[in-house]
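The other protein chains are all here in position, but one chain of the complex has been omitted.
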Amino acid sequence: MRIFKLLTVVVACFALFAAPVFAAETVKVGALLAVTGPASFLGAPEAKTLEMLVEEINAKGGINGKKIELIIKDTQASPEKAVSFAKQLIDEEKVFAIIGPSTSGETMQIKNIAEAGKTLLLSCAAAEVIVNPVAKYVFKTPQMDKHAVIRIFQQMKKMNISKIGVLSSNTGFGKAGKEQIEKIAPEHGIQILVNEVYDKAATDLTAEVTKVKAANVQAVINWSIEPAQAIVIKNIRQIGLTIPVFQSHGFGNINYVKAAGAAAEGVIFPAGRLLVADTLSDKNPQKAVLVDYKKKYEAKYKEDVSTFGGHGYDAMMILAKAVEKAGADKEKVRDTIETMKGFVGTAGVFNFSAEDHNGLDLNAFEMLTVKDGKFVVYEK
Amino acid sequence: MFLELFFQYLVAGLTYGTIYAIVGIGFNIVYNTTGIINFAQGEFVMLGGMIAVSLHSLLPLPIAIAAAVVLTMAIGALIEMTFIRWLVKPAVLRMIIITIGISILVREAALHLWGESVRSLPYFTGNEISAFSFGGVRVSPQVLWTLGICSVIVISLNLFFKYTMLGREMRACASNRDAAALCGIPTRNMVTLSFALAAGIGALAGAVVSPITQTSYSIGTGLAIKGFTVAILGGLGNSMAAVAAGFILGILESFSIWVMPTAYKDAIAITILLAMLFVRPSGLFGNKEAFRLKDF
Amino acid sequence: MKRYNHILILIAAVAGVQVLTAVLGKQFYLTQLTMTAYYCIAIVGLTLLMGFAGQISLGHAGFFAIGGYTSAVLTTLDLSQFKDSSIVSLLAKLFIVTSRQDLYGGQVLSFNPWAAFIIAIGLTLVIAYIIGIPVLKLKGHYLAMATLGFGTIIYSIVLGTQRFGAADGISSVPAFTLLPGLAVSGNTEFRVRNYYLAWTLVIGVMVLLINLINSRVGRALRAIHGAEDAAGAMGVDTARFKLNTFILSAALASMAGVFLTHYNGGIGPSEASIMKSVRYVAIVSVGGMGSLWGTLIMSTTLTFLSLRGYFGTFDDAVFGAILIVIMLFSPQGILQFDVKALLKKLLRKKE
Amino acid sequence: MALLEVNNLSKRFGGLQAVKDVSFSVERGMIKAVIGPNGAGKTTLFNLLSGFAEPDTGEVRFRDAWIHGRGPHQIAASGISRTFQHIRLFSHMTALENVTVGRHVRSRAGFVAGMLSLPWTHREEREIREKSLNAMEFLGIAHLAHDEATSLSYGQQRAVELSRALAAEPEMLLLDEPAAGLNMRETADLANLIVRIRDRGITVLIVEHDMSLVMKISDEVVVLSYGEKIADEKPLAVQKDPQVISVYLGEDEC
Partner (left out) sequence: MLRIRNLDAGYGSLSVLRHISLHVKQGEIVTIIGANGAGKTTLLKTVSGLLRPKSGEVLFRDKDIASLPPERIVFEGCSLVPEGRQVFAAMPVRENLLLGGYVQFKRGRSSEVKADLERVYGLFPVLRQREHQLAGTLSGGEQQMLAIGRAIMSRPSLIMLDEPSMGLAPLVVKGIFEIIGKLRDEGATVLLVEQNARSALRIANRGYVLETGRIIKDGDAADLLTDREIQRAYLGKDLDAEN
């Protein structure tokens, strides 16, 4: 009876894994992050940031004396895992709140689950659908794509650009941006002549940019969050397109600038101020927070800080602040967040309300550009 | 304008094609001596790029690439010796699964070693925005480098397999392991050698294309799938055919973008290729005669 | 009957686990076990194709996705604005299209999950038939490539189409009410019911497949696997048998896709990805190609552990390592794993 | 009317004319042999007859139906069974299971009936088993029924293959070099066996090298050379045919 023996072993294994965890008086925070897999450039810095923050908070004695217990689940950016882990965190770990997921697709898959489980969800993904329609327990910390698009269009107006080409990657980020661009463009008198989606893992995009070139546009917007966006701008310049190139806030990672080298020069994009923290005037309300986070992160992990880690930072800090204020009561914390005003985070100044579970406005974005391989504020 | 566009798409297709072709060749080398489709071939490309980038911070570019190639060859040989050498007549599917396992392990090791960020070597000549212009059609110098190195690889491989004793020995192993052993050929070493060779070519490719494609721990899988497709479509065992099939796939993809939404690029290219495969089941350029004589 | 002995053990195990979790107060395990069950259906179906008909398919996630996506699209498609068109009102009369309330209180007029399920399976059958005829003429690596290509096409379509939610996939898929009081839904209060439902399906599929492999058809399939031309010479219509098996296993994958999508309340493009297909093939291999039970055990174990997230960021690495270890030391699958023989072999080598 | 009639059959592989304009017929109840030097096209001819290759031109009529261009399974269903030059048993199956596959054409349970395990399929299975065991008994290998087929000795494997072909209760049996790899003693046994098979009313067409076997049992012999038929006569006449001797037999054989 080989099968029977094996079954016994398997069951025994399960029992072992299932050993109960007796937690002390802690605040359990779950995190669903794409630490590995195709969206690891989002999830990995987010996870690192959360670990750093929790360590710091706990070292200070926790929030109101309660330590934070952080449970990070690596979803590898696949929705079915996000679903499974979300249920696990809610039903089983009975977490206080969930931070993440990193991608919009995953967030949308578990939005209902968090809602049904009455568990706070602080998403680190960008898409507007996450908070529109508003779900009672679902918040998000990254800026609105809508606002980024508006900032870009406003800039275009200044530059007298009306005919554009749009490229976006086939990820949730790309999709969300593309939809906003399509929706908002007419209001700003912008005409989209080419609108193409490329593969997130593309290795060369000469053909795609050739299509843009053929359409005789005045500017290009590229909306993506993966490394391929560095390839896009290289290819644009290589085939001799000299028109202005706009990127999304997904460009907020100095690695992409390094990868694109000379091609990154002059790219215009909206972003949070984290990337230009050092150059901000001391009057800027965000400066202290940004510099502090940047310094700590870069000292601890010996790598450049990125805006994505910042989304994790904001989520954790908002949660911590609300818990500090309202105590470890889910409902009260939720209400506190919903009414939180003037919270200074890396992405901007958050002003939540019952209708707005993002709390950021147009001002969260600054138009940046790349000069000599560095991010600087775009001034024109 | 039409002609210019045509050639610009063609250039794009050639760029894609070279990358696919060079991976496809690696598949063929291992297949030729062992009958194994080595799905870890994409990982060799990744390792070549990653190691070269890492070494480049210490060494000049050509030396860094050479060292990366040698190191990857050693890794390839090591993988063969650890996982494959001692298996007695393994079934095809078993080998496919083992190489998939190896590819996953290598990828995960790379993730934990290098992290998730992308890197790339500098352009060999010029920089990210330089390009040669041929009557309005613009080509990045790195594309020419890649094309050139790909041709050198293909030509030297062909010469190697056709005219050197070692190449002939490797082909003999591919044709009939036992018979090769009975001719006094150390068959196991040939297999190790073929893994090292495939790894070396993959690594060289990985280093050369990295300025174009960039490289990160996860780049191998996608390339392996494309390389496998190309190797099969060309007709397994024929490196020249893999190159041709690579260009066909690249050009199909690029021209499909011209007329269709780019999101369906893969679907269109693969559909056309499958249709070709159904018409010619031995691959586009597979020698029908040799195909019949081979034992699958 | 002897052939059902293992089924009895499985039934006992399914009930036992449920009772155990209830006693221990750890019923949350049932969530992942339910999801696991659906993946098992797809994988067991693939075992029939690979282990018995001897045909590899590196595109099976494609069929899973066809099922899941078709059902998801049809049940979330809001037809309210076409309410008055004659087709929609006819469909509504036939209960193919029904009205329901969505999460935010709005009325949605969309396909009845039953109708969507039937359409999904029907579509899968048609696609599998059309694809199967040319693809199954290929052999070995060429067959692997062609099925891989099929998978790529499906993935590319899913990912590139707005209607399918592109990269985000489709969420807010409603529950699938099979019978009054029995709905496929991720809702916690239905957890135990769904667990039994899912595993009943697995058991049902196992019974059908065990019957099949012990029948004339199963014998013919094994004959095809053993020596295809000899099977042909014995009167086995090899092309038709391979095709039917392909279609059957595609339908099982598709069915799994439909159910899991309703259970999870959504589906994403990663379900259609090549890596998913590769994972299915790998599980079938390590379970032992010719063993439905081996693959069932392997897929239950691996999928469950993965869905529980036990290996954290090493999930893929552990999976890869398991593949290698089993294929190196026990190529006939986990059930044939013989520790004693292995030790003996290792010891002898040292001498 | 002859049981099998072959008219002007031709097949070309690339540059090689494997079978050229071959015609012959096989009467019901006879043993007919096809001989010829290696590469003469015997195996190709066999493959054409059993549906493994499609003829370029020419016709094959079996009983009342044209069977050229049909698939192997259709030809098998019409009542022709064959064996292979290199034994092709189904691996990982017992000898009995191998033989039961031979009953495939005489049974009908399909996917649905199989999955549902309908009662009549059990009756059918019983019958399949009985008839298969009968076939094995006829060849004297019933005691090997539960051994793994591919682990049997060479001669036993030949017997399993033959009983598999017989289990289909064919009207005609095609034997492709059945004596290859047998010693003289075993060959003699085989000769007896083929005669016994014929006596059961099964027409036999045999491709063979072993002249002693061919001459002893066959009623008529077709000689092929380079794809063409050069003789179609009684064995004794063939032995004396100067053309046959020059291309095939050699001067002093036996």
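Letters A, B, C and D mark the chains as written, and numbering starts fresh at 1 in each.
By definition in this document, a contact is a pair of C-beta atoms (placed from the backbone, for glycine too) under 8 Å apart; a residue touches a chain by one contact, two chains touch by 3 or more.
Nothing here was measured: the structure is a model prediction, and the numbers come from that model.
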Displayed chains that the missing one touches are B, D
The listed residue (D:19, D:139, D:211 or D:230) that touches the chain absent from the view is D:211
With the missing chain put back, one of B:43, B:116 or B:169 would touch it. Which one?
B:169
From B:113, B:179, B:260 or B:275, the answer for touching the chain not displayed is B:179
Hidden partner sits against subunit B at residues 165, 168-169, 171-172, 175-176, 178-187, 287, 289-290, 292-294
On subunit D, what residues meet the omitted chain?
36-40, 85, 151, 153-155, 177, 180-188, 192, 209, 211-212, 247-250, 253
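Note that in this section only the chains that are shown with their structure count from here on.
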Of all the chains shown, whose C-alpha centre falls nearest the centre of every protein C-alpha atom combined?
C
Return the distance between the CA-based centres of subunit B and subunit D, expressed in whole Å.
47
Quick check: how many Å separate the C-alpha centres of subunit A and subunit C?
33
For subunit B, jot down the residues that touch at least 2 other chains.
108, 261, 263, 265-266
For subunit A, jot down the residues that touch at least 2 other chains.
36, 170, 197
Contact pairs between chains, per stated definition
A-B, A-C, B-C, C-D
Subunit D contact footprint on subunit C (complex, rising order):
208-209, 211-212, 214-220, 222-223, 225-227, 229-239, 244, 248, 290
Once bound in the complex, which stretches of subunit C touch subunit B?
50, 56, 134-135, 137-142, 144-146, 148-150, 152-153, 155-157, 159-161, 274-275, 278, 281-282, 285-286, 289, 314, 316-317, 319-324, 327-328, 331
Applying the document's contact rule, which stretches of subunit C touch subunit A when the two form their complex?
6, 9, 13, 17, 24, 26, 28-29, 31-32, 35, 103-104, 159-160, 165-169, 171-172, 186-188, 260, 264-271, 293, 297, 300-301, 304-310, 312-313, 315-316, 334-335
